[in-house]
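Reviewing the structure listed below.
Here the complex is missing a single protein chain, while all its other protein chains stay put.
When the chains are written out, they are named A, B, C and D in that same order, and each has its own residue count from 1.
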Amino acid sequence: ARDNVQIAGSSTVLPYASIVAEVFGENSDFPTPVVESGGSSAGLKRFCEGVGENTIDIANASRAIKDSELATCAENGVTDIVEVRIGYDGIVFASDIDGNDFAFTPSDWYMALAAEMPMDGAMVANTNMDWASVNGDFADQPIMAFIPGTKHGTREVFEEKVLLQGCEDTGAYDAMIEMGMSEDDAERACMAVRTDGLSVDIDGDYTETLARIEADSNGIGVFGLAFYENNTDKLQVATMNEVVPTTESIAAGDYPVSRPLYFYLKAAHVGVIPGLQEFAGFFVADELAGPDGPLSAYGLVSDPELSDTQAAVANLTTLGN
Amino acid sequence: MTDYKISAKGVQVYYGDNHAIKDVDVQIEDKTVTAFIGPSGCGKSTFLRTLNRMNDTIDICRVEGDIRIDGEDIYDPAVDPVQLRAKVGMVFQKPNPFPKSIYDNVAYGPKIHGLARNKSDLDEIVEKSLRKAALWNEAKDRLDAPGTGLSGGQQQRLCIARAIATAPEVLLMDEPCSALDPIATAQVEELIDELRQSYSVVIVTHSMQQAARVSQKTAFFHLGNLVEYGETDKIFTNPEDPRTESYISGRIG
Amino acid sequence: MTDYKISAKGVQVYYGDNHAIKDVDVQIEDKTVTAFIGPSGCGKSTFLRTLNRMNDTIDICRVEGDIRIDGEDIYDPAVDPVQLRAKVGMVFQKPNPFPKSIYDNVAYGPKIHGLARNKSDLDEIVEKSLRKAALWNEAKDRLDAPGTGLSGGQQQRLCIARAIATAPEVLLMDEPCSALDPIATAQVEELIDELRQSYSVVIVTHSMQQAARVSQKTAFFHLGNLVEYGETDKIFTNPEDPRTESYISGRIG
Amino acid sequence: MSTSKHGSLLTLDARTKKRNAAEKRFRAYGLGAIGIAVAALTMLLVSIIANGASSFRQTYISFPVTISAEEIEAAESALLKTGAYNKIIQTGLLAYLSERDLLQDTPEADAFGMISGEAGSTFRKFILANPQAAGTTFQLDLLANGRIDGYYKGRVTAETAVLDKNVTPLQLELADRLAADGALVKQFNFDFFTNPDASDQRPEAAGLGVAILGSLYMMAVVLCLALPIGVAASIYLEEFAKKNWITDIIEVNIANLAAVPSIVYGILGLAIFINFAEFNQSSPLVGGLVLTLMTLPTIIISTRASLKSIPPSIRDAALGVGASKMQSVFHHVLPLAAPGILTGTIIGLAQALGETAPLLLIGMVAFVKEYPAAYSDTAGLFGEAATALPVQVFNWTQRSDPAFVERASGAIITLLIFLLMMNALAIFLRKKFERRW
């Protein structure tokens, strides 16, 4: 019989989960849980494979579980799922420490990265090659953006909260609608990223983005807040709408680009796998996930509604109830 | 038929499309030395290899016909070629010592056939075989040296020693003296004569003198056909077939 | 000294600790066939290989002494063994055809030495060489078949053809007729006689008759020593050294 | 002499000159090729060692701490017990610093920050193991925080500390004072090889213990299965199987398996070994089985190639003295083919030892803190969760704290040492079997 908790899923949640697992192992009589990475998708897939010892107990996810996934879960007999939101992940824009500094708005990013923009009633390819032509206030630096690849959940947030926002802010969206595009088409056009090499998709992780910026000092990359906080000697962060990203500014809702992080607990395993519920409770305890806990110190934006989550874990409130 | 050690009937051998042995019938007697003679490329080695199924190892080679040893069809599916080859030993035309020590080369056969009870038995077999093959004097001080480091003639004698060490009932020798000097040749011929007391020996040779000296029966092959087969004396003095005649008389020296 | 094609002085060859050639002096004349005879393992092949530095390929082999061809020390560091071997061709004791077609086997040398201007030149060289080596009739229909699929004697003739195709000035032949029938042997001997018109040929043989037939000079080796060297007639009729005497008289047939 | 159409041996003719030049070029290409390979290797090794050698040394801070029985009791009743122990450590540190007058203008919080997050746990383990220590004063050796450690390895400097949010120049100055006082020392880092992984906040505590064990177990499985199965399959296909379309299919099939991306073996392993056979997830057993399947084609292809290269005369010789086909193969052909087989094995194992992607899907790319036992009643043979060396490298290169870069390089060095040790035997054997004839 398995006596350790088995967790898999999002690599964004992984550092937080392993911090908690480590502390949980040190402070309880249960063995330290095993935390696998492999992506939200793979984690949820294995989570939904069924109930039993050779399936995982907890799936980490950097997005909420989808209805279709819930359906698959139910098909395989995984019905009682507890959704736990552990906090928020801030998404920041940072560039080489020795380079120019930037104060972005979503519009700047839209102007810089859009594949095509409406111009006199027609869609034309983006001609902005440097930041100065995007925004007169910026330094004359070639555009070179390192953004998350389409496999990353971060990319979705970036597209929705930055590109689409910028598209609307600049009026491009309205212009497209005026041109007769459907709302869906216009949204898609807003979020389409140029493919001429000025924007580079990163399928790896933030260390790759950092390495690319070190190799090309004109680069501006998208990072998680926690990653930036650990590398402040190499990166300088850009403001968004004149707000500096910090755990506080994000928790307060001032900094716009962030997303919630979750884990999902298989209620059927509680009582079968020793320490499962204790671990979940430990994860969301104030001592860990609170604003002064180690998770926050590492860069997790603490959830203002943490107490609700704590209650849900304690009562094993399953999804749909 | 029981008088014959080996009897072959209607043997055909093909290498792919090349018809190398054409309908050969031959009876080889026990306790006799039979010589195969014939021009180079006429099929002597090929026929010899059919007698212990060594041609099984050549992909493109196909054998038809009936070959019996002691009355048993050796191409019968029930026959284990391994047993056959233990019974019918062979010395190949090109010396092919194992890349092992001289001792191991000779001891290999006795070892796998369990012919020696112990190490000293084995030593004895090795020594006896090497002596018979007229290699003992040259090899006794370097039994641990690799067999591949011997001279051409020494390798040939090593292969003879290796073959007789397993005490086969029939020994097929493909030009066993081609690389040997007259004295060594004489020793090997003596060995053949000795073997004849109990076994059957088939020898391929290009030397008419040798065939005349050692064999009781001679078979003359030509272009894949067995042209003539009979008493050695008769073949050499009074051949029936003009081809035999001309081959023999065309001899030199 | 200028009369001699090859002159060797105080040659010593060692295989590791084994002293295989002991202080051999010999002068080989141009346009002459020289036969090396001696019991198996006496060092004939070894000495032959020193003459075109083929022993360079054996790690443990060490040569001392002075060997000159046309007055030039072939162990001089300035000498390119490649050029030497082009000049001094060799037929090995064990036939070693390349795993290529018969044609390619023979054409190989002319190709690397640039002896043919074009394909038809090459075809001609191949045909001529095969003819001289008495293999043309058997091989002409299967020039594209692999040389390794030939019979033992055919392989030997293929190697002779391969060696003469490069037109060397000196040809070293290590028992070139050991696997050949009398007729093929006669043809090769004819070839040797023909080559003698312009070149120098050294041949190792175990057949006294052959030595007597083809050679003008004979060298008798024994246990690594050159016991006697002189006119063939003289060696065979009136040897000086008792060892030569006994070796020659010990011959059979 | 002038009759010689080949000319003098001492002077090269034009054609020979050309051919010799070609020869020289050829040789130079060969040497160049080796040069390229060795140069690339050197470059890679130098960069790995330059980055990773420092991980074999670690900075520790040691000072006296006192703890009372009541404090222990209070700490043990808290939710975050290690946090409580941390507080006691901080008190001890402060007392030490003020006694030696080292604190000067460094804020207390900065001083506390110099000690690793691992300290509380180290302390607690020590107390639980030595309950008699209650009420006494004893010397504690604690890990210094990763940035302080980095300062002594050149990763952190006074300039970067100004920018770095996680360290201040004042801390570095204090560290220097501590070092001068003898309280801060750098010593050989045994823990790196024995400790389990640590979370992102404690790079200084992260070690390779679990990964080394996991890799060891997996390699045991791979070696015990892949080598015999691979060699057996090759022998059958090359020596015994009739050459017909079925063997052709198998041959193509094996060559094709070699081209299957390793992650697909992970998919296969998940489906067969975890979902179907219900072996434990994250276990070295499953990892080993997956890697076995992945390595098999490499071993089979190289073994078949070497078997093919053994001349038929050797087989004939053995068969001719009445050896069975099986005997001729096992006694003669196989020993002669051994160098090639061993090479294939070396390369296959090297690949298996360095592979991460298939482990991703069977749950071995993970954060594992518990040492896996080779055998346990509940989990069976090699059934307890573990990671592997390449996984640790992969994990550490993804972490945000730059201290993990050093650790990752250290892990690579360890992996290579591991590989070399494994190869040493194979190389020794290969030399033994190598011969020309």
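What we mean here is this: contacts are C-beta pairs under 8 Å (C-beta built on N, C-alpha and C of every residue); 3 or more make two chains touch, one makes a residue touch a chain.
By definition in this document, contacts and distances are computed from a predicted model.
Student: Have a look at "HypC/HybG/HupF family hydrogenase formation chaperone", "Protocatechuate 4,5-dioxygenase alpha subunit", "Phosphate transport system permease protein" or "Pyruvate ferredoxin oxidoreductase delta subunit" and point out the UniProt protein name belonging to the hidden chain.
Tutor: "Phosphate transport system permease protein"
Student: Sort by label and list the shown chains the missing chain touches.
Tutor: Even though it is not drawn, that chain still touches A, B, C, D.
Student: Looking at the full complex, which residue from A:Val5, A:Leu44, A:Val134 or A:Ile220 touches the chain that isn't shown here?
Tutor: A:Leu44
Student: Thinking of the whole complex, not just what is shown, which of D:Ala161, D:Ile235 or D:Val321 touches the missing chain?
Tutor: Of all options in D:Ala161, D:Ile235 or D:Val321, contact with the hidden chain holds for D:Ile235.
Student: List the subunit C residues touching the unshown chain?
Tutor: Contacting residues on subunit C, toward the hidden partner: 52, 54, 57, 81-87, 89-90, 92, 94, 96-100, 108-109, 112-113, 146, 148, 159, 162-163, 166, 168.
Student: Please output the residues of subunit B touching the missing chain, sorted low to high.
Tutor: 80, 82, 112, 114-117
Student: Hey, which subunit A residues sit against the chain that's not shown?
Tutor: 10-11, 38-42, 44-45, 48, 61-63, 66, 68-69, 72, 149-153, 155-156, 159, 188, 195, 197, 200-204, 208, 211-212, 214-216
Heads up, the rule we're going with is that only the chains that are shown with their structure count from here on.
Student: Which chain wins if you rank chains by how close their C-alpha centre is to the centre of all protein C-alpha atoms?
Tutor: Of all chains shown, the one whose C-alpha centroid lies nearest the global centroid is D.
Student: Looking only at C-beta pairs in contact, point me to the busier pair out of B-D and C-D.
Tutor: Higher contact count goes to B-D.
Student: Tell me which chain's centre, taken as the mean of its C-alpha atoms, is farthest from subunit B.
Tutor: Computed centres place A farthest from subunit B.
Student: How many Å are there between the centre of subunit A and the centre of subunit C, using C-alpha atoms for each centre?
Tutor: Between these chains, centre-to-centre, one finds 82 Å.
Student: Quick check: what residues of subunit D touch more than one other chain, meaning two or more?
Tutor: none
Student: In subunit B, what residues contact two or more other chains?
Tutor: 94
Student: What pairs of chains are touching here?
Tutor: A-D, B-C, B-D, C-D
Student: Residues of subunit C touching subunit D in their complex?
Tutor: Those in contact with subunit D are residues 2, 30, 69-72, 74, 76, 78-80, 82-84, 86-87, 112-114, 169.
Student: Please name which positions on subunit D make contact with subunit C in the complex.
Tutor: Listed in rising order, the residues of subunit D that touch subunit C are 1, 3-6, 8-10, 12-13, 15-16, 19-20, 23.
Student: Once bound in the complex, which stretches of subunit A touch subunit D?
Tutor: Listed in rising order, the residues of subunit A that touch subunit D are 1-4, 6, 8, 11, 14-15, 17-19, 21-23, 25-27, 31-32, 34-38, 42, 46, 49, 53-54, 56, 97, 205-207, 224, 226-227, 229-234, 282, 285, 287-288, 294, 297-298.
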